[in-house]
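Of the protein chains in this complex, all but one are displayed in their positions.
Going in written order, the chains are labelled A and B, and every chain counts its residues from 1.
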């Protein structure tokens, strides 16, 4: 985005030094990924990502978390060079190749599970290409916001692979089984609006409208009661495998229990008397939330 | 809709006297809700609504049921003033606050279950705002028709609440888990077309096209064989928790059994000889089906 070549280079060097950073801007915990090479996933980048994510979860001043990339690609999926080396290793008699693969797969799976199951809303801001494992990373987030020129692609079959690890998040959480088949078997590149229609993306903005639209959504979310957000996420995760009648019964019980909590009464009294409940936070970010800055 | 202030006032007074009415217009059982204040749900309004719904189910001349509002809002959800009073009550030592809440939650849950599980198709006609519990009321209906300026909002988290009771109907019946997360955690106001894309609404009409489009859909539906409609609804509800292979087996058996019923043969013979089967009913409503009239 800069015409100054020198700046661009030094920015990239810095980002390679710390490909994943965590910062808090006005209550929004931002997990910023930018390795200058498409944020490919391998055991070490997944370790960094998980650490930043845990930092956000532990940050008491972060009501919401957002994962974003500072470069053109959100995440291009598994690091195939690393995979290739690991397969060479196997041939040499040692077991480190298998360990490398197993470490990557387990870290990926466990990161996605934490995102979907944690107590804070997690937003994925997608401003560019998302491929393979990157699609699962976005899909596991509670809310996916995409710029209209973003793209989504599950083209593993062209490489002899299958997006197994992506499946639980896309298939169970976002898309009908046959839609997922279409994406996987056709290896099609799906644009942001199509991805929204398919369920992968929740909201699409043009480049011009993105910053404002995102800020406005986050502003509303900062007025949410945090225990309600946490309770909702926990209940959603538990609801996935409940049959309809069990779910109905559990929902009734959970609602009655929730309504009796003191913050509900305090909130209603505040609204009633024209005040704002204590949980309303204002969102005044100091930096731009979107745009390439990697 | 009237420029005559006096008429508008008397119409409103009448509707406050009877916020929920049931009437049958040419085979369509209409449950009309209009309390002049957004049709908020509390134990007594839910009681009225359930009674009107049961009247429609028992009405042998009603092949189809439709729930509609006579005012700008379809239903704005739980009556928060009533909830607040019930929470005050609790503090005073008595148990009536808890009873009030429990009564409301159970009546709501049981009404939605009846709508989804009953033997007649139930249509929700949504011409304005729908919020919180109102979203569940619409979602439980078999068919949701919306005017393009209608809106849908699950903003419970801003009030410290969670839309637990809405979840089984929206999450299990209409929307992917993550889409529901987006609506709940972002508290976003979703317009009718977006709601259609999300699965909450089945068909959207512009204000000009609504009356005609709705009538045309109902006209076709009046030609359906009522035992087939009832059998379909029963099977759909049972199908929710069946695994794929069980469902396949049950579907085969149900189809073979259904084809052997006498009305199927009678119908085919009628079509064959150019006649109309006895179950075709004509739909000639005497009143306008849509538009504010509350």
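The rule we apply is simple: a residue touches a chain if its C-beta (ideal position, glycine included) is under 8 Å from a C-beta of that chain, and two chains touch if they have at least 3 such contacts.
Just so it is clear, the structure is predicted and the values come from calculations on it, not from any experiment.
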Per the definition of touch given earlier, which of A:156, A:202, A:225 or A:252 contacts the omitted chain?
A:156
Residue touching the undisplayed chain, where the options are A:119, A:209 or A:240
A:240
State which residues belonging to chain A touch the missing partner chain.
80-81, 83-84, 87-88, 90, 98, 101-102, 105-106, 109, 113, 156-165, 167-168, 171-172, 176-182, 184-188, 197, 240-241
Residue by residue, what part of chain B touches the chain that was omitted?
121, 139, 142-144, 172-176, 196-197, 199, 202-203, 217, 220-221, 223-225, 227-229, 231-233, 235-236, 239-240, 243-245, 247-248, 251-252, 254-256, 258-261, 263-269, 271-272, 277, 279
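In this section, only the chains that are shown with their structure count from here on.
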Specify the angle of rotation obtained when superposing chain A on chain B by their C-alpha atoms, rounded to a multiple of 5 degrees.
120
Take the average of all CA coordinates in chain A, do the same for chain B, and state the distance between these two points in whole angstrom.
35
